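First the structure, which I've put down as structure tokens, then a few questions once you've had a look.
Heads up, one of the protein chains got dropped from this complex, but the rest are sitting where they should.
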Amino acid sequence: MNSSSKDKITTSQAVVIIINYILATGILTLPRASVEKVKTPDVWISVFLGGIVAMIAGVIIVKLSQQFPDKTFYQYNQEIIGKWLGWLISACVIVYFFTISAFEVRIMAEVTSLFLLEGTPTWAIILPFLWVGLYLISGGINSIARLFEIIFPITFVIFLLVAFLSLGIFEIDNLRPVLGLGVMPMLKGIKTATLAFLGPEIMLLLVAFMYPSDKSKAVKVVLVGITIPLLFYVITVVMVIGALSIEGVMTRTWPTIELMRSFEIPGLIFERFESFLLVIWIMQIFATFTITYYAAVLGLAQLFKKSIHPFLYGLLPIIYIIAMTPKNVNDLFKFGDKIGHAALILFGVIPVALLLISKLKGDKT
Amino acid sequence: MWEKVISYVPHWQVFMQGFLAFLIPFLIFKLFNGFLLVKKNNGKIDIKEQANQSEKVHKPIQKTLEQFTGNYNVDLAQMRKEIGHNWDVHFREFHIGNTGNRAAIVFLKGLCDKELIDKHILTSLMNCHTENPTIIKGYELQQLIKNEVLPVSDLREESNVMKSVGRVLTGATVLIVDGITSVFIIGTAHGKTRNLEEPISEALVRGPRVGFTEKLSVNTSLLRQHGENQHLSIIQMEVGERSKKELVIAYIDEIVEPNLVQEVKKRIEKINLDDVAESGYIEQLIEDNYLSPFTQVQSTERPDRVIAALMEGRVAIILDGTPFALIVPVTFNMLLQSPEDYYERWLPSSLIRLLRYLAAGITLFGPSLYIAFVSFHQGLIPTKLALSMMGTRQGVPFPALIEALIMEVAIEILREAGLRLPKPIGLTMGIVGGLVIGEAAVQAGIVSPIMVIVVALTAISSFAIPQYNAGITLRMLRFIAMFSAALFGLYGIILFFLFLCSHLVKLKSFGVPYVSPTVPYRAGDWKDFMVRMPLKMMKHRPRLLKPKDTIRKGD
Partner (left out) sequence: MKRKHRYVRFFLLILVSLPLTGCWSSKEIEDLGLIVGTSLDLETGDVSSEEQQDARYANRDLLTITNQLITSETTVSGTKEGSLPEKAYKNVSETSDAVLPTLRNMLLKIDKRSFAEHSKVIIIGEELASTINLKQSLDFFLRELEIRPSGLLLIAQNRASQALETNEPTKIPAFQLVEMMEGHERTTKILPPMTIAKLEGKLYSNSSFLLQNVTAEDGEVKFAGAAVIDGKTKKLRGFLNEGDLEGNAWITGDGKGGLVKGFDEQSGSPIVYEIISMKSKIVPHVDGDQISFTVKIQSEGRIAEHWVLLDKASDNRFLKKAEKVFEKEIERLVKNTLEKTQHEFQTDVSGFGTKLRIHYPKVWQKIKKDWDQTFSEVPITCEVDVTIKDYGTSGD
């Protein structure tokens, strides 16, 4: 697989990859996670600001990547800060990527076994999922991008559909007052909200895959790529809080599914709509899983300058074992938070540092 | 601290399962790689064998690569030796007019136009009278016959015995004249062809009622007849090692991407087969991925469809002896399109097209959704529906999967049986099978009425797909969907869908991604995808084929 040299993606594909990467667990858990922190109906503002923080981080990442338009992060960071330090950072990023993919898989398994397949062992849920992902990834970034482009419109349409169907139990009073207790509670939620926007970091790799003529549009890619999930998240949060109220959201583990289960529309053929949400959600998790898995595999291949195939298969059991490590749902959520914090350092702080160093270096020469 | 870490180390079973997670795909990968390797090896061997074969074939040819001598007796004997033992080869000896030169015509009974031979060739030759009949010999005679005697348009001279024998076998008449060192080959081929009929497998309500026939020249003429187009190139090739067959590649050289034509030529040249019986052989030998359930080459009997494809920048392959032309490259959406979409107005045809997509969806996921909802997610169906399903399934002895399998297999058998039977009986079969068995099965309590509805709906939906082989593909995949639904319910269906999509996005047909124009997003190509926009708006050819001339119509 000479994936890095041949495969190229278009601008729209890059956008869709970011969107699909960002949209994941957040759809189901963001309302609760952020309400727990904020405790006022201003959560949607926090989510909004979180998205903007992610945009800033994304733009920095893109600026960094644009310095080395034909190389991925794994290749160019050694140029900036030397071989060993670069190697170390690359290794951390790789670990981050496959850990997050393991996390997504486990969350998916938890929700599936809860809402769809009560009684099916977790391994039986996870293994086929991993294999389908593996099959896709063996086709390289192009296949991944195309698959994402297929599932994105499906997600988009179904999501808007179910969101607007839930308008029936929406109560605007649950969302008022706006900033009633000042801005402080709202600010508390920004960090949690930002963690839901993990995803722009993929631009560290994607810029290298974009067509040379499109590389200048990378900033736009990030902005659009974050704006759409931002809308999704804001709609989710507004709908969930509007229907279940702040107090109701806090006690639910998966508030968005709860929202879908809270109404029935007898006239429409389906009457119940959580299956739709679960369908698109599983697809989104699949998307996040595959892109992070691919990012990790690509990193390993480039780090060791070997073919991608042995890593593709070799990483599978590791992802599985990591996914099975958290003992219960609480552990899992804590695990997710830790990944988020790691991401803040890896993709919030390091790119800024690298950008500065490379600019300084560039000035000298 | 240490204890805490240890408490997080998973159970050994997890490690086992992790190993399994690696092992199974790895084995499958090895397995398929094995297939591919075997194929590659075969390919190598083939090349060697081909080399050997060609030598073998060439030798006898060189042996008999003899020229006509000009001696009537010798030449005739030579011809007789080569093909005289065949019952259908006729030798007719006679004298040319008043010159007294001996001559003979050799032709194949049945393949030749007898009237042409009798009225024009023999009559002209026998009745030709010249002023000094005796001097005319050799070259002069040859010129005389060519220029004055034979009123035939398709006349050639040939000096090679083997080649003229070959021409006889394809229906030409060979005229051997004493004293001339070559023979005349007169194009009298008049093979039996059937009339141009409406293609049965692709009937339309509106559109030309003409389909290809088994005769290549008729087929190419159908393409030419479509309208004057000097850029329509029809390139001849030959396939088949032992029985050679003519094959043409048609494309419009102003539009098509040259690499595509090269690729098609290359793949056809690679075909190394004794006999190519039908274009299906070619289809299977040039497709990109033979492990895929999807057809990667479109076959059609309709000239209008071929022309439309050529105009988009595709390439058509037409083989002699079959009415089925092949079109490459194929994309998934083509399988759900019909030429009629363009003949009717855009609104109805867009709706019909959407309906076909729906039908494809039902074909693929109908029974599996039924299984998922009946045996897994009873909570996701409306209460009233759940109640009636519960009632109708009461007393059914099988789980939903078995129930669905029984009915699906039964209906597939019915379909296959109905296909082979003569039409009137086939109709009866349909009624007996569909109605009686369905009704009886419900009465007997083997299956539930809702299942029968689902099965019937799936079967009908699968026939709403205009391409027969695409319908079969979807029906085949439906069974896999059913199994995955029986295993994992809705989750299984999602996984199957993702798997299918993963396969589709990896599939390519002659370098064009199979799922285009779905992805990558090209708004221009979407005008002719799920809906068909008004013709006025479809100004460009599909960009996915990278045509040289992108503009369909300007204004």
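Order of writing sets the chain letters: A and B. Residues in each chain are counted from 1.
Criterion: contacts are C-beta pairs under 8 Å (C-beta built on N, C-alpha and C of every residue); 3 or more make two chains touch, one makes a residue touch a chain.
Worth saying up front: this structure is predicted, and the values here are computed from it rather than measured.
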Note to self: For the chain not shown, which residue from B:Ala203, B:Met390 or B:Val436 touches it across the whole complex?
What the structure shows: B:Met390
Notebook entry, point to check: Among A:Ala54, A:Ala102 or A:Leu244, which residue is in touch with the absent chain?
Noted result: A:Leu244
Checklist line | Residue touching the undisplayed chain, where the options are A:Thr120, A:Thr227 or A:Thr325 | finding: A:Thr120
Check: So which of B:Leu150, B:Leu204, B:Ile282 or B:Val374 would be touching the chain we can't see?
Finding: B:Val374
Item checked: Sole contact to the chain not displayed, among A:Ile169, A:Val183, A:Ile345 or A:Leu360 -> A:Ile169
Next item on the list: Just the residue numbers, please: which parts of chain A touch the chain that's not shown?
Entry: 40, 114-121, 124, 169, 173-174, 176-177, 180-181, 243-248, 250-252, 258-259, 261-264, 272
Next item on the list: Spell out, residue by residue, where the missing chain touches chain B.
Entry: 24, 27-28, 30-31, 34, 38, 374-376, 378-380, 383, 386-396, 399-401, 483, 486-487, 489
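The criterion applied here is as follows: only the chains that are shown with their structure count from here on.
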Notebook entry, point to check: Mind pulling up the chain B residues that touch chain A in the complex?
Noted result: 7-10, 14-15, 17-22, 24-26, 29, 376-377, 379-385, 488-492, 494-495, 498-499, 501-503, 505-506, 513, 515, 518-521
Notebook entry, point to check: Within the complex, which stretch of chain A touches chain B?
Noted result: 9-10, 12-13, 16, 112, 116-117, 120, 123-132, 134-136, 138-139, 142-143, 145-147, 149-151, 264, 266, 269-272, 274-275, 278-279, 282-283, 286, 313-314, 316-318, 320-321, 324-325, 327
